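Just passing along the structure, written as structure tokens.
For this view, one protein chain was removed and the others were kept in their places.
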Amino acid sequence: MTLADYLPIALMFVLGVGFASVAMYFSWRIAPKKPTPEKLAPYECGIVPLQEPAQRFPVKFYMVAMLFVIFDVEIIFLFAWAVRFDQFGWAGIAAVGIFVALLIETLVYVWKRGALDWNVARRARYRRVVAPERVQEEAA
Amino acid sequence: MTAETVVFVIFALAALAGALTMVTARNPVYSAMGLLTTMFSIAVFFVLNDAHFVAAVHVLIYAGAVMTLFLFVIMLIGVDKAEDIRESIPFQRPMAVVLGAGLFVLVLVAGRASWVTGTRAVEEGGALGTIENVADELFGVWLLPFEATVLLLTIAAVGTIALAQFLDKPRELAAAREAEIAPGHEDEERAE
Partner (left out) sequence: MTGWETLLTAAIKVAVAFALLLSLTIVLVWFERKIVADMQNRLGPTRAGPYGMLQTVADGVKLLFKESVTPRRVEFALYIAAPIAALVPALLIFLVIPIGRPFTLGDRVIDLAGTDLNVAVLYVLALSSLAVYAVVLAGWSSGSKYPLLGAVRASAQMISYEAAMGLALVPVILFTGTTSIRAIVDAQAGEFLSFLGIWNIVLVPSFLIFFIAGVAETNRAPFDLVEAESEIVGGYHTEYSGFRFALFFLAEYINIFNISALTTTLFLGGWHGPTFGAPEWLAWVFPIVWFFVKTVALVFVFVWIRASLPRMRYDQLMQFGWKRLIPLTLVWIILSTVAIGFRRFGAPWG
């Protein structure tokens, strides 16, 4: 494999960016432009926007991204081992078996701690028992 | 001038521009985009050194997974929030200069020496970073560090839970699981 194998990729990148930019520019040039304050407001199905958009994500998404990093690293290791499967034989299977078993354990831990629960009712159940003061605060 | 040199110069400039954007941008989302450019350029450097596997991994892990995590964290905190700009670490700026100079010297020294990983970074014959070679090293010589990696990943998961979940004791969690919800009240709780 040489640098020439990446040439089509580079060309396609340039072509894609070029096509998208030129098409958007062309469309902007020929299309009508009649901005009105209503049209330029954030779209809320016709209702006048009352609140700013939320600027914060729930923390759940952070956990999903972290789990994704963990599993991505695992995928890389498994791919590397899979192409050399024949050379390492049962020793390789044992080594990777330990690795995968420990990752399953991680997944079980995260699961049992409720990090994979997206159901509001189920999470509310934890909250009522563990942090009753929080529930009262939110009710107030 | 060979094609390699041209590609290197283009992406070296892109990497530097990305790094500058990352440091100077006012808005953290633009900083993240600058870092993404740098990550991508580094992947191109790996390709230039015949390390195709490492290049793909670099895009997949760093530009893909880790940068997505960064973006989530930036948005988690709230991008437009007025920031507390007091510097809490004393002598922050002089220290940054000293540490930066130290890192620069370290890079210069490490670039000349081979003691960092025990092998020379570039050998004759090329084809060093292919997936087969990486696998041979990883599962042959470096098997124990490889197994240790999974502990690192576990620690990362545990740390995430510790940071993000307010539930902290397994016993309380078990109690929570056992706590009954009267049927038909689920909607009420969802409304919460």
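The letters A and B name the chains in turn, as written, and every chain counts its residues from 1.
Keep in mind that, in the parts below, a contact is a pair of C-beta atoms (placed from the backbone, for glycine too) under 8 Å apart; a residue touches a chain by one contact, two chains touch by 3 or more.
None of the values given here were measured: they were computed from a predicted structure.
J.: For a quick check of understanding: of B:F11, B:F53 or B:F146, which residue touches the chain that isn't displayed?
T.: Result: among the candidates, B:F53 touches the missing chain.
J.: Residue-wise, where is subunit B in contact with the chain that is not depicted?
T.: 27, 29-30, 33, 36, 52-53, 55-57, 59-60, 63-65, 67-68, 71-72, 75, 79, 130-131
J.: Taking the full complex into account, what residues of subunit A touch the chain not shown?
T.: 1, 4-9, 11-13, 15-17, 19-21, 23-24, 26-28, 30-35, 39-45, 49, 51, 53-54, 57, 60-61, 64-65, 67-68, 71-72, 74-76, 78-79, 82-83, 85-86, 89-90, 93, 96-97, 100, 103-104, 107, 111, 116-120
One rule holds for everything that comes next: only the chains that are shown with their structure count from here on.
J.: Compute the distance, rounded to whole Å, between the mean C-alpha positions of subunit A and subunit B.
T.: Averaging C-alpha atoms per chain gives centres 15 Å apart.
J.: Where on subunit A does subunit B make contact in their complex?
T.: 1, 3, 6, 55-57, 59-63, 65-70, 72-74, 76-77, 79-81, 83-84, 87-88, 92, 95, 98-99, 102-103, 105-106, 109-110, 112-115, 120-121, 124-131, 134-135, 138
J.: Over in the complex, which subunit B residues touch subunit A? Could you list them?
T.: Subunit B residues touching subunit A: 3-4, 7, 47-48, 50, 52-53, 57, 60-61, 64-66, 68-69, 72-73, 75-81, 131-132, 134-136, 138-139, 143, 146-147, 149-151, 153-154, 156-158, 160-161, 164-167, 169, 172-173, 175-177, 179, 181, 186, 189-190, 192.
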